[in-house]
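The structure is given below, and queries will be raised subsequently.
Note that this complex is displayed minus one protein chain, with the remaining chains in position.
Chain naming follows the written order as A and B, and within any one chain the residues start at number 1.
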Amino acid sequence: MTDTTTTRHIPDRLNSRAVRIFKSWEALLLAVAIAIFVVNSFASPYFLNAWNLSDATFNFTEKAMIAFAMALLIISGEIDLSVASIIALASTAMGLAMQHGAGTPELVLIGLTVGLLCGAFNGVFVTFFGLPSIVVTIGTMSLFRGISYIILGDGSFSGYPSSFSWFGQGYIYWVFTVEMLLFVIIAVIYAVLLHKTNFGRAVYAIGNNPTGALFSGIRVQRVKFILFLLTGLMSGVAAVCLTSRLGSTRPSIASGMELEVVTMVVLGGVNILGGSGTIPGVVIAAFVMGLVTFGLGLLNVPGIVMSIFIGLLLIGVIALPRLWAMAAARRNA
Amino acid sequence: MMRFIPVREAILGSAILILIILVASRFAGFVAPSNLANVFNDTAPLIILALGQMVVILTRCIDLSVAANLALTGMAVAMINVAMPGLPIPVIIAIAVLMGGIMGAINGVLVWKLSIPPIVVTLGTMTIFRGIIFLISDGKWVNSHEMSAAFTGFPRAVLLGLPVLSWIAIITVITFGIMMARTQFGRSIFAVGGNPHAAVYTGINVGKTQFWAFVVSGALAGLTGYLWVARYAVAYVDIAGGFELEVVAACVIGGISIAGGIGSVGGAVLGAIFLGVVKNALPVVNISPFWQLAISGSAILIAVAFNARSGRTKGRIILKSAEATQ
Partner (left out) sequence: MTPHAAPATPSAVVSMDLITKTFPGVKALDQVKLDLYPGQVTALVGENGAGKSTTVKILTGIYQTDGGTIRIDGDPVTFGTPNDAAKAGITAIHQETVLFDELSVAENIYIGHAPRNRFGLIDTAQMHRNASKLLADIGAPFSSHTQLRDLGIANKHLVAIARALSVDARVVIMDEPTAALSHKEIEELYELVETLKAQGKAILFISHKFDEIFRIADRYTVFRDGGFVGDGLIAEITEGDLVSMMVGRSVDQIFPDRAREVGEEVLKVVGYSHPTEFADINFDLKRGEILGFYGLVGAGRSEFMQALFGITKPSKGVCRVNGNIKVMRSPADAVENGIVYVPEDRGKQGAVIGLPIFQNITLPSLGRTSRSGFLRLAEEFKLAREYAERLDLRAASLDQDIGNLSGGNQQKVVIAKWLATQPQVIILDEPTKGIDIGSKAAVHEFMAELAAQGLSVIMVSSEIPEIIGMSDRVIVMRDGLIAAELSGDDVTPELLVRHAAGITTQTEGAPQ
């Protein structure tokens, strides 16, 4: 271009992989997780028990399944607050089908399909009509659960076939549950999707600059629509697991879970404003939340008080690094 | 001089009227003044909270902690009342407003000084506040027989034909009408939400305005906390659970843009009244109250779709021929 005879060599990277990992949010979070684990194992003699630990995973597996899809959605700059309501609707649909004699395969298919349809409904409003996802999903949050209430009122469905209980109550081997297996499989799928594929790259690009991504030839609306579908589908999967585990459906099922899912995602280091975050981070956050709930539970701390801890954790993990940076800046000045 | 009633509010107002007329055609008693007064009184807490939420949303924030704030303040004043039955009601109200305001200030500081996204902050404080209720109450209920008569009687006392609760809502609406239109703070709120970048240049401190918006929202939540607990004469951990979303819904239905800067007191009030009318009308026309959630969900979707359509910015018209036909 100019009269430079030798082209300047630009290195690929300045920091080695090890340095980047060490400095990452995930490393910090992992340290927190290990600390909680250690503290818990000292605090309660019942903590380090394979069966207890196995039971404890139910605290997070279903939420985490949704959280993985939600992580991608939030990275792309959108959000879905209707996930818990999708569970309610999907579970209600399964209950209805069960009353009409559907077997386990049909029930699963119906649960997943309803999830997918709900995701598509959100996706159409957000991508086709161009409405803000936070408002749309606050609306569908009421709508989906509202339909459950219309169908069930204050009643409930129960009496699911015994083979259906495999998803939420079954074990693969020793203490390893079916849900754990699902959790691992889904985590791997989403990690690969986000970090190793063109689709994942598009998600990051959209989250950082949707206009720039569009102007770079990315089909932004299509990607977002798929993300809503995936989140709906994962809610369907969670609905199958939760319904199977509880063995019954009430319209209030999974209420408030959307906020726990978002908390898990944000705790996992995903920027609520979009553009950054990783699946390993969400995995660790899932364990942190699970361990906290479990550990405090062993100490007979009621669930609602644990939520104080989760709330503090959510704000603290974001606030502390910022306070630290502010203090550092003041010291330098 | 006169500014016409904005289209958004007019349409929402007509929708409410049509709804009332439809209900009245099935059951004339619904439009009896006493019943309408009841509906209004029932909606008063939602109106008060929607106004606080409106201020927050206008500054491009959101406050999901209002219901938890309400419940915590409600529990606290109920317990204070149990411990000190003689404490006069004005003091109780002052405590409630102050407590709520402080909780709002906590949200505000985190947003202002640490720049943490408001949705994260209030999601966090929402769970924390709820948890604290459990801590201070030990999970127990405060029941009506434990509360003093003055405590529970105040919001229900009738003054000029309306309960005090209704009057408080009316006063709040008037105060907000004046505040939003005629004070520096009110106009700054629109400026901060409409164009934060420009607000800085006109000497408005964006973070500080957002802070005060949270304080206002918190203080109103605190006030409503006392009114709620006194009116229903019971306080427990889960009161007003999920109510924050109804409050946001009232704002969205009232045409307050979640992106900030656009909205009005009239809109927020009408949005709340719409939800209130739906809630009270359902049993009258023999529709199961279980329909309410789905109806308000649909109303949110319709409202946001409608507002997006009417608020779409017009593209530049370059062609003369196109300009002529406009």
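One rule holds in what follows: a contact is a pair of C-beta atoms (placed from the backbone, for glycine too) under 8 Å apart; a residue touches a chain by one contact, two chains touch by 3 or more.
Bear in mind that the values here come from a model prediction, so they are computed numbers and not experimental data.
Enquirer: Name every shown chain in contact with the chain that has been left out of the document.
Expert: Checking the complete complex, the chain left out touches A, B.
Enquirer: Pick from A:Phe47, A:Phe121, A:Phe144 or A:Tyr204: which residue touches the chain that isn't shown?
Expert: Final answer for the missing-chain contact: A:Tyr204.
Enquirer: Kindly state which of the options A:Ile218, A:Val240, A:Val288 or A:Ile315 is in contact with the chain not pictured.
Expert: A:Ile218
Enquirer: So which of B:Ala191, B:Ile253, B:Ala268 or B:Ile295 would be touching the chain we can't see?
Expert: B:Ala191
Enquirer: If you put the missing chain back, which residues of chain A would it touch?
Expert: 1-2, 4, 7-15, 196-201, 204-205, 207-209, 211-219, 275-276
Enquirer: Against the chain that's been left off, what residues of chain B make contact? List them.
Expert: 1, 3, 178, 181-184, 187-188, 190-191, 194-195, 197-205, 261-262, 313, 315-322
As a convention for this text, only the chains that are shown with their structure count from here on.
Enquirer: Along chain A, where are the residues that touch chain B in the complex?
Expert: For chain A paired with chain B, touching residues are 125, 129-132, 134-136, 138-147, 149-150, 152-154, 251, 255-256, 259, 262-263, 266, 272-273, 302, 304-312, 314-315, 318-319, 322-323.
Enquirer: Touching chain A in the complex: which residues of chain B?
Expert: Against chain A, chain B makes touches at 62, 64, 110, 114-117, 119-121, 123-128, 130-135, 139, 237, 242, 245, 248-249, 252, 258-259, 288, 290-301, 304-305, 308.
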